[in-house]
Structures are given as structure tokens and as C-alpha cells.
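Below: the structure, in C-alpha cells.
Heads up, one of the protein chains got dropped from this complex, but the rest are sitting where they should.
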Amino acid sequence: MSGINDFVVKFATVNGSGSASANTMFAKTLFRMGLTVSPKNIFPSNIQGLPTWYEVRVSDKGYNARRAGIDLLVAMNPQTYLDDLAEVVPGGWLVYDSSMPRVWPRADVTVLPIPIAQMCARKWADPRQRQLFKNMVYVGALAALLEMDMEVIKRVVSDQLKGKEKLVAANLEAIDLGRNYATEHFVCPLPIKVRHHDGAKGKIIVNGNEAAGLGAVYAGATVCAWYPITPSTSMVEGFEAHAKRLRVDKDGKKNFAIVQAEDELAAIGVAIGGGWNGARSFTATSGPGVSLMSEFLGLAYFAEIPVVLYDIQRGGPSTGMPTRTQQSDLLSAAYASHGDTKHVLLLPSDPTECFSMSREAFDLAERLQTPVIMMSDLDIGMNDWVTDAFAWDDAYVHDRGKVLDAAALDAFKDVKGKEWGRYLDVDGDAIPYRTLPGTHPSKGSFFTRGTSHDEYARYTENGDIHARVIDRIRAKFDTAATLVPKPEIDIRDKAGKVGIIYFGSTRPAVMEGQDELNAAGYKLNSMRLRAFPFGQEVRDFCAAHQTLLVIEQNRDAQMRSLLMTEADVPGTKLIATLNYDGSPLTAEWVRTAVLKHITPAKQAAAE
Amino acid sequence: MSGINDFVVKFATVNGSGSASANTMFAKTLFRMGLTVSPKNIFPSNIQGLPTWYEVRVSDKGYNARRAGIDLLVAMNPQTYLDDLAEVVPGGWLVYDSSMPRVWPRADVTVLPIPIAQMCARKWADPRQRQLFKNMVYVGALAALLEMDMEVIKRVVSDQLKGKEKLVAANLEAIDLGRNYATEHFVCPLPIKVRHHDGAKGKIIVNGNEAAGLGAVYAGATVCAWYPITPSTSMVEGFEAHAKRLRVDKDGKKNFAIVQAEDELAAIGVAIGGGWNGARSFTATSGPGVSLMSEFLGLAYFAEIPVVLYDIQRGGPSTGMPTRTQQSDLLSAAYASHGDTKHVLLLPSDPTECFSMSREAFDLAERLQTPVIMMSDLDIGMNDWVTDAFAWDDAYVHDRGKVLDAAALDAFKDVKGKEWGRYLDVDGDAIPYRTLPGTHPSKGSFFTRGTSHDEYARYTENGDIHARVIDRIRAKFDTAATLVPKPEIDIRDKAGKVGIIYFGSTRPAVMEGQDELNAAGYKLNSMRLRAFPFGQEVRDFCAAHQTLLVIEQNRDAQMRSLLMTEADVPGTKLIATLNYDGSPLTAEWVRTAVLKHITPAKQAAAE
Amino acid sequence: MSYIAKPIAHHPALPKNELGLTRREYEGSMSTLCAGCGHDSITAAIIEACYELSIPAHRIAKLSGIGCSSKAPTYFLGKSHGFNSVHGRMPSVTTGANMANQDLVYIGVSGDGDTASIGLGQFAHAVRRRLNMTYIVMNNGCYGLTKGQFSATNDKASPSKKGEANPFDPIDLCQMAIQLGAGFVGRSFSGDKKQLIPLIKAAIGYKGFAFLDVISPCVTFNNHSASTKSFDYVRAHNQVMGPLDFVAEQSEITADYAEGTSHTVTLHDGGRLMLHKLGSGPDGGHDPRDPDAAIAAIRSNAKKGEIATGLLYVNEEQIDLHDAIGTTKRALNEVPCAELCPGSKALDGINARFR
Partner (left out) sequence: MSYIAKPIAHHPALPKNELGLTRREYEGSMSTLCAGCGHDSITAAIIEACYELSIPAHRIAKLSGIGCSSKAPTYFLGKSHGFNSVHGRMPSVTTGANMANQDLVYIGVSGDGDTASIGLGQFAHAVRRRLNMTYIVMNNGCYGLTKGQFSATNDKASPSKKGEANPFDPIDLCQMAIQLGAGFVGRSFSGDKKQLIPLIKAAIGYKGFAFLDVISPCVTFNNHSASTKSFDYVRAHNQVMGPLDFVAEQSEITADYAEGTSHTVTLHDGGRLMLHKLGSGPDGGHDPRDPDAAIAAIRSNAKKGEIATGLLYVNEEQIDLHDAIGTTKRALNEVPCAELCPGSKALDGINARFR
């Protein structure tokens, strides 16, 4: 299967050893050679000294899912030697630091020993350098083994180390060291190697959190509050970094406010306060934070305050696997808070959508006057993806929703034929008009509260009024279903009765899996959900198929539940197709899981 | 419809005016005369000066649901005069304080004016007494109008005021004042009146919170942490009051610990700490508290710590209607916390079950090593119910679940054939054995955590192990389904295809509604759910019926959702039958809602 | 019940402030608190302070948590936007509101339960961030709205209405606020309008975190004779520290103070605070510019069962969260998206960086 421009390399190192930047340079070089790479960082929940892996799949077909079966493993961590060796495919290669030589108990793997530590010890005196450059040495060896373009490597190194020119030279020396050693001692290149290609032309390589942060800048977000938590921290860091470049006045003053809150309850509270006061506000967190925010999310739902929450999902339940990926916060996000509460969810599938859907999230939050939750995950958020370049239409006008300024307040009755009421449905779309503090000296003030209120925002304990108000809020969800991003539907067989439903970061694996199935004669339709609540297109797709495999990365088939209860799809035709071991999916997994279900069906049909 | 021993009296007063105790005496007198009374307190979310109502339905058929249509209204609050008058049925009566006389704009209501304030002003000098005794005066008038047994009233007054003998006499004087006035000025008794009866024989009158508090005492709960919130506060007060009488050593030392926490996060944390350390621990709250507790509930779920949470539900979303009743926390309780998390819920329907299910809740929490949530509500919790007396079987041994003491630890391997592992499923029921801190000098210690762990409680980041562990925890839910209280099934027509599903405080209304429907020729079967997850009986009942009306007090048909997703019942046959205005249901509402659905069906069948 | 609108009878002869508005126009709807509740007196003082300061009401935002005290904003400034958020979380909501628009005046109202129990963390961190707001705790030593349980500010000696002793030491919010860096810290009493109104006015004019702990007896649950939060107790044990005059922006300072015994602090809104030293006793000798002395004075009074009131501490350096994080002077909610969005051109450069 593997070959030129099509293989998987895995680096087994120790965290805190500086391997991350070397590994990134490796991936970036291949990307710049025009290849689709899909690096996955598998890191522990600690800071230094524990096993870490970096897995890079290379594809000239544009596939960017993980792929099982390691062709070449760079084993730098004796702690994991045995497990690492076991992962290499028969016929594969293993590079290791042979300064401490050892016997590798597999005959079907070609071991490529390089005395990296010794080489570095000879070359550099400073212990820190000795340590750091070890990583560049193996990159250099790979350059020879895989025949990477040295010009490209050099540019990558100097781009990465911009401003630290002295370091560039030293890094390149280390690369040469490795490359020369490999050239001298091994038959280079290996059968798996790279050639310039144009599959990744026009694409960019970026992680979803940075994309989302940039998206929030473009969306016009100004108030951000957060509390650090893996894997969401870098989303806010991305926002800050881009805002610092793009949103600072000449006098150095910022056109944005970031508050590092004392916890998640405060973070969402700040965001809600900002939304109430008319700023585009957001916070980012992961599962534990969503749990802590749930009381406040109910307030924003009932008091109808726009706010955007990025949930970068990780492995649950509880603190769970904080450095692994899952899609297991769906139910807790959709129904966050007690009482009858439902939230709008957006389901980005890659960094490009993290960027573009950010704009949609803020627009929807203000249009619908309600929290909107972006359901990203660790795989999208923290791994680098080869993805479509970001695009922006300068003609686009941000949708700030129904906000009345002083003039609109004065004219309201004339224009609409009714007195203004904060919670009055004037337009029949269940969305009322809001006013911001400070707008008008005598009109439009009201009291926002989480207790029951009537259409004029007045406190009430009248049950009929309460029911009427929450009925309207529920109806707003119907409006939401018409406004949220539509699903991505891929019809490969118009008469097909089996469909795949999926969403989020499993997209590459599912698309590749579908191609594989296609090649094997199974033409399957698929629908990628992009939002909750579900629009008509979702219902139609479900109605048009007899069997729907719902692929999701959680144990409890949470999206399947939502489809049953919120899109009236019969559970009998929704097949839970689940993975929850914390790893990004592979096409192989998808293929196997799908075949398991459709093969008996096919057989039954044949009988 | 109304008549002897069958009517509704409503008191319209102002809170903080002392009417509550007078109203209670009224209800208790009727109860002691053998009648089923169902008082409902309709109070505002404030402390003093706002309208409050107390509605007492009297039934000699044992019905204790609310009933619409007020026969006699005691109007003591001028603020609500007009609304109150409108509630009286044609032919009904209205008693009011005619010290400030007024014209009542309804000819079909008999107005019975009593110059109560004047009478009290003449009789008492102290302004506080003048105020307080007004309430006893109207009770006295009712005694005459309804021909209540004066001997019973006297006993009720003296029981209620035990220890304050001076007050008893004054109260009785006030009652006489009212009674004499009524006898002199009106034709007494009215057609609606009471006679001794034995329908309530053997029953008790009590609210669910006090019953639950007592239940926790009987269940052996020792650690309680809480934070005040309506309507759960009185549950803890009930526990405290009974524990103070039943659980104090001779030296005054308490065999229980109650911590008034600083908030709900701390309250559930304390309860979890107690559960971890082997005490039966609980907390009580309402919706907002459940939201705040959700992170911790996920920890207890994943780390497998027994804890009991009483959720006395009120009107949501958000702060909502804090003094009204709803059943709208089902989803947020069942799935509290991010990640894949599910909780066991118990669904008491009256104070008797609040008592008995408390024992079951603590037993199940320890047996299953997981949080168990008692889903009570404001109607059960804060209103007085005529209900079956509490019962206790002294032969019963509390089920403390699988806890190993030092001897059991030493013998474990011999007995079970395996080394002990905190999270190892030895018995095939998915429930492992736990140990408590301090048990054994060298065995059984382990580290409890919310991060992923293997069967030996060791930290892991291995996804396969993680998946294995959460699969077992999910399997524990199957065990739970066999252990939780079974539904109450009422088959009135063996061939019936329409069934009613309901739970909790709607029981009286549904049962009475079923009787009415029965009388009208509609024999409907019903199933009262008593727990989540659903056992086989629930599935069987659903399978046996074509149409199932799911009656619940929330907007989003939350129980219907759970039945669809967790018992595989097709949504098409589950008819959402919803009420969420915050009032306890009436049989009339049930009858109408049911007929709306079954009448077209019947017609269709006839065609 | 529904919202109770107060009839606004405009009396032509009512006095007017600089904006030409009467006191009535600073009122809110009718109070639904218990008759005699201390909170209503604080409400009245807030109305008076805003009226006297001639602040346009719609430029004030009033925020609160949950509790009897947190209901109070409904009863003042009906022309202001209000936000009755969730229990204990007013500080974070106010932080966000302030970040979005620094041009409004923010008045936060909270209870001792709301602040010292569930909200302690948010309170502490809002203080630490020097959020520009006036934070008023209506402190009654109990949870009024949930029927009188002890709060964390209730004194150890002070029993409940039923006579149960409170076994825990109180949290002194003023002491904590000073320690955490609040710029302006005062304590007062709902029954002492004369002291309270100038404190509120000064707090509103102060830039930074201005904290007022106002003892406000709960007549229903915590006003019995043994309670240290009762009207009688507070009246008898009130030790005024640093008496103060508030002089509005334009006004002349007319009173005549002996050299060296007074000090003027100019507030951010142009108003001035006149601090008087009366003598060297514990009451008058207090210099509110010294945080150590303020803490010591609070502690030594508390030890004697006395309550130090007045302006306890003021930091003349008036800075706030916006200063700390370096935001623009504009209200962020008024910067149009078109200006905030960098556009497609910038994006080309950004895409290039990801290649």
C-alpha cells in the first residue's frame, strides 16, 4: 500500500525534549513539497519526561485522515521501544539512537541505527544544544532516507526560526549531520520517499484553534474571557496573537479585551455580560468547563443573550483523557442547564470551518439572541491540518441581529405598529428586538432576568405567561433550524438505501473510507451534519434512506439520540457506529465498521 | 359536582401575614375528620407582602389531586380581589373582610361579608395580634359554614401550638368570634359541608420534603451538605429536625453531620467526599444547583462514588419560577456532566415514596457505586399530602454494597480467585469492589481520580483501556435497570392498545383522570415510571401498546426523549402530553388531554 | 403576581437636579421587600446619590445576583438597564459589561450570601482586577430570600431568631477587599443616610473597584435583640472612621478646615472627597489612605464588638482593568464590525504564513 508519497512516519520521543519543533519542520517540508500531510500529536497530560508521539501520514491523494500501519518509526524513547517496534508494518523501518545499541526482536523490520547522542556530544558542548539538536539529526536522516528536498527544508528551518538567525545555521548543521550519516550508512532513498507534487496546492497547514481564534477576530469579537484548559487554551491564544497584530491602534491600545478569568463560571459570566452589553463576546473551554458553565448557559438561553462558546472537546467522562480527542459533549452542550433548555451547536470539521463558522456562530448568536456553541475537538483544534485557505468576502456585512438604536426605538411603533416589548415577537420569527444599555434617555430600558418575565420583560409568576414565553423561545429554535449551516450531502447512489451520517473531525476518515468502499463496489451516500438543530435537509436525507450509520466518537451514541428526539428519525434505522478510544479515526476503521453493517444487509438482499 | 365532603376552598391572602398556620389548621381539621384533603400552597418568591393562595380540595373518594373550580373563596387580599372572584364557580361563595365594604360584580356568587379587621380591632389591642387572629376568624367562620367538628378543631389548634398554651386560648377565641358571626349572619351550614368519614383512615398528612428527610434518617445517612434553595431547603431541615430527635447521643453529640456549604459545588463535593469515605452522604437542591453540580456528578460517575442527590424540581429554565412545580430537570439530571455520563434517577410520586425510596436511593448508590438522583418536585416536596403512613421492616438490612473490610481484603484472592482491583469486574455484574481509607495497613489503598484509569485504579492514557473501563461502567447501567424500583402498572383493559405513561407528582391527577375516563367508557392502561434506567417491565408495557401518552410537566417532552433513546420505544407511538405552567395537574386536564388524542383514534376505528 | 408599576405623578414643584430631573425619575418600581427592610433604605440612598450627582439614568447599568438584596435594582433607576443575573455571579457579568462599554457607570448590588458565600471567588477576583464599578453589599448576616439561614458574614456571637448560636467566625468583606487591592472601601449602615449617601456618591465617582459593605438589617429574620446585624446593635456599636465630605465636580469647597487635618482626593468624575482627621483617637485619627492602618482599625474594632464605618480606605491612584490590559478608550461595543474585521487583504498575508 505504501510507497512514494504515500506512507506513515511516526516519531516516538519524550515531551519537553524539543522534538515538537523538529517534527513540525519535517511535516511542513513535506507539505511545501505539495503533499498532504496529517500530523497527529499524541501527548501526555504532563509537561516533561513522558512518552510523546508524532505521527505523520503522507498522501498524494489528498487524504488527511490518520492511517494505521507505521512504515517508518523514529524511536527516540527507550521507555516505549517495545510498543513502538510492534507498530511498524512488516517490511518497515525503524530509526533509533544507537548510542546505546540494542537488539531489536523483529526480523521483518529493517533497523537503521544512528548514534545520534554520540554524534551530538561530539559536535556540541552545551548540554541543552546536545539535547535539542538530536531532534534535527533524525530529521536530517529522514531527509536522506525519504529524499526530501533540501532547499525546502532550509526554507522551512529559516522561516520557523525567523529572528533567531544564529540558530538557523546550527539547526542546518544538525540536519546535515543526520543526512550525511544516513547517506553513508544506509541505502538512500528508501522505497517510501517523497517527490514534489501539487496535491496540496493552494492549501494551508494550520490547526483549528488558531483558525478559530482568527475567525473570531474576523467575526468582530471584542470581549473574550477564558480559563486555561487543554485543548481549548490555544484557541484563545490564537485569538490574542492575531488580535495583537490586527486590532491594535497606533497608540498601542487594543480594540479587544481578553480577561483571564478565575474559572469557567466567571469566564462565561464575563462573556454573557459582554453579549448583554452589545459586544461580540465569547469564551472557550472543554468538557469540564461546559459542565461548570451550564447554569449560566441556561440564563443566557432564557434571558436571550447572545454569546459564543467554543467547546474543544476532549476525552470524557470527568477529567478523562484530557489530551485525547472525542465528540462526547454533544448532549451536555445541546441541553446544558436544568429546565427546558436547548442550544444551537455548530459542528466544524476542519480548521477552515473553524475559521468560517466562527463568523456564522457570532452572527447566529446575535440574530437568534442565544448562546451558540462551536463543537470542535482536540484533533481539529490542536493538530495541524492541510486544509483550504481561509477566505473572506469583503462585501459581507456582519449580521448584528435585531438591535434597536435610539432612532429605531423612537420610530418603533410607527414602523411596526406595536409598542416595543423586549420579549415581544413582532415579526413572527419568534425573535424579539433588543436594546442595549445607554442607548436612549427614556426608552428601551428593561430588566434582564433569569426569572419568569412577560413580553415586556416584567417579572411574573403567572404560569400561563411563563408557558407562552418559553413556547416562543422554543419556536425560535425552529427559526434557528432554517438559519444554521446546512449539512454537506454526498450522494454517490441516487437509489441507495444506506447512508452514513457523521460530523466534525471524522470527515477525512469518512470521506476516505467512502472512497475505499466505492472502489470495493459499495456506493454509499453520506451526510455531514454541520449544525444542531436539524434543518429540513437533514430530515429529508434521513427519510430517503433505510439504514443510517451514525458515526461518532462517543460511547453513548449521542448524535443518534439527538436525531431520534429532535429530528424524529426512528431509532431502528439509526445504527450507532462508535469509537471512543481517543484517537482520530482512520478510513480503515470506517470501512470495517460500515462493512460490518452492510454486508449482512447485502447478503440478506441476495437471499 | 361539589357537595358534602366534596369541594374546593381557596384562601387568598398576603404572605408574611400569618395565614399559613391558620390555613394548615383548616386542612388538618378536615383530614382528622377522615377526609382526603389536598392543600396546595401557591406562594410568591418573596418573603412578605405579596399575594399568596392556599387551595384545599376536599374529597371523600380519596382523590388528592388539585381540582379546578373554587366553591368557596376566602378573599383576604384586596390586591387580587378581581382575579379571585373570577375563580369562583357559578353558585359558589365568597367570604371577605368587609371592614372595607365593596360591591362584588357577580350575581352568581353568594358573597358572605365579615368585618374581620373591625372585629379583631375591637377584641385585641396589640397590632400583631389584630393581624394574626384575622386568620383564625375566617377559619372560625368556615367552621360554621362547613359544619366542621369543633372538637377536632380544638385538638388541632392545641396540637399545633403545643408548648404555647396561652396562644391556644386566644386562637380559639378568634375561631369562636368567626364562628359566631357566621352563625348569626349566614344560613349555616352551606350545601358544601363536611361530615365525619373514614376515607383517610390510617393515612398521614405530611409534605414530601419532611418525608424524604426522615427517609434519609432511616436510610442511615450521616453526612449531609447543602446550600439553601427553594424548594429543597425544607428537605434538609426535615432531615435535621428528625435527626436531632432520633440521632443524638445522651451526651448531646450528634450521629450525623450537616454542613451548610457555601454553594452547591461545595455541597455536592462534601457529599462525594463523605461517600468516598464510606458514609451515606447526600445533598439536596433544585435545578440551578443541579447545573452547578454537574462537573462533580461526572466525577462521582466515573470514579464510582456513591452519593445521593435530591433534586426538588421547580419551574425552569434558569431561575424561572422558583415557587412553582415542574418536572423539567430530567435530561439535565440523567445526563449531568460532559462526556458520556448517565445517572440513575428515582421518581417518587408522593411523600410516602419520598420516605421509602430514600432507603432505596442510598442502597442503590452504594450497591451500584454511583450517584443516585431522587427527582422530587415542589408539589410533592412542599405541599402537604394525605398519603399512606410510613412503614419500616425491622428485619431489613441496609445494602451497603461491595465494600471490603480488612479481613475480606486478606481473603479476597482465595475467595474470588483473582487479585483485587478497585475497578475490576469480578462478579460479572460490572460492579467492582471498593475499599475505604484506613481499612488495612498494606492492602486496598488506591488513588481515586477523574482521569482515566485501569482496572487497578492506575492512571492511564491508553485509549483501549479507557474504552474498556467506560464500557464496564455502561454495563453497570444494565445491572442498575434490574435493581431499580419497578414501574407501577395498572391494566384496566387487557386488550387495550392505548396506554398512559407518567411519573412523580402527577399520579393523583392521572389516577383520578383514569377513573373519570373509565366511567366515560374509556378503559386505559397506565404505567407509572418509578426509575431510570428503564427495566424490562417498561419495555414490555411499551411494546404491548400502540399509542402511549407520556404525561409530563415540562415543555420538551423530556421523559419521552429518554424512552426513545434509552428504551428504544419508537417516537411515533409516544404522544407528548405536556403541561408546564407550574401548577399541579388536575384530573380534568388529564382527561381532556387524553381524550384529545384517543377520540380521533376511536373515530378512525369506527369508520 | 406581576410587576408592580409605580404611578409617576409629576408634581411641578418637585425640586430638580442639574439635568432638570426630579428624584422620582431616579426611582424604580414598587419594592416587594418586607416593610422596614434595610435594603429599601439603601435603595433610597442610591436614588438620592444618583439624583444629586445628576447622572443621566440611562448611562448607568445596574447589576445584581440573586436574593432580596439583588432584587433591589428593580426598585431604583427605572430608566437604567438592569441585569438580575444568577446567584453569586454579578461580578463576572459586570466585568463583561464593563469590558464591552467602559463609558457607562456600573452599580452592582449583592447580598452577603451572594457575595461572601457562593460569590466569594468572583468578588475577590473582581476586586483584584480593579474593575471600575461600585459594588454594594446589602449585608444582613443572613440569607433573607431563603428564609434566614446564617450567612458567612454573621458574627460568631450572633444567634439566629430561634436562638441557635452561629458557630463560625464572620468573613469581613471590607478587610478582604482592602487586602485584595480594592481602591475604595467603605462600610456603612442602612439606617445612616447621612453617612451612606456621600459614600455612594464618592464610590460612583471613583475609578476602580469601589466597595461598600452596608449593614442592612433583615427585619424578618435577623433583627432580634441578640443579633449583631440588628438596627439597635449597629446603632450602638457604630464607630465612624474617617468622616468624609463629598464635593461635586463644579462646587466650591466652602467649609473651612484646619490646616493639616484634611486632605482632598479628586475623583475620576471630577468630584472631590474631603477627608478629615478629627484627632488621634481610633475614630478621627484614621487616615484612609493607609491600607495597613485600615485593616488594623477594622480588626481592632471587631475585636471589641464594634463596627468600623465610614470611608475605610481609598487609594488615590485610580486605575482599572482597562488600564491593566491596555484597551482603547472607545467603548468596544461601539466599534463597528467593519472596522474590527481585517478584511480579505490581510487574510492573504495570513494564509501565506500558513504555507
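Some notes on this structure:
Letters A, B and C mark the chains in the order given here, with residues in each chain numbered from 1 onward.
The working rule: a contact is a pair of C-beta atoms (placed from the backbone, for glycine too) under 8 Å apart; a residue touches a chain by one contact, two chains touch by 3 or more.
From a predicted model like this one, the values you see are computed outputs, not experimental measurements.
For the chain that is not shown, the touched chains among those present are A, B, C, taking the whole complex. The residue touching the chain not shown here, chosen from B:T439, B:T479 or B:T547, is B:T439. Across B:Q118, B:N277 or B:T482, the single residue that touches the chain missing here is B:N277. Checked against the full complex, the one of B:K123, B:K154, B:R195 or B:R400 touching the unshown chain is B:R400.
Residue in contact with the omitted chain (choice from C:V109, C:V137 or C:M176): C:M176.
Residues of chain C in touch with the missing chain: 117-121, 124-125, 128-129, 152, 167-169, 171-172, 175-176, 179-181, 291-292, 295-296, 299-300, 324-325.
Contact between chain A and the absent chain runs through residues 16, 44-51, 79, 227-230, 233, 260, 262-264, 288, 318-319.
Listed by residue number, the positions of chain B touching the unshown chain are 31-32, 204-206, 214, 217-223, 225, 242, 246-247, 249, 252-259, 261-263, 265-281, 295-296, 299, 389-394, 397-398, 400, 435-442, 445-451, 454, 458-462.
Criterion: only the chains that are shown with their structure count from here on.
Spacing of chain A relative to chain B, judged by their CA centroids, is 44 angstrom.
Under the contact definition stated at the top, the residues of chain C that touch 2 or more other chains are 1, 86.
Counting partners per residue, chain B has 44-45, 288, 318-319 as the residues that reach two or more other chains.
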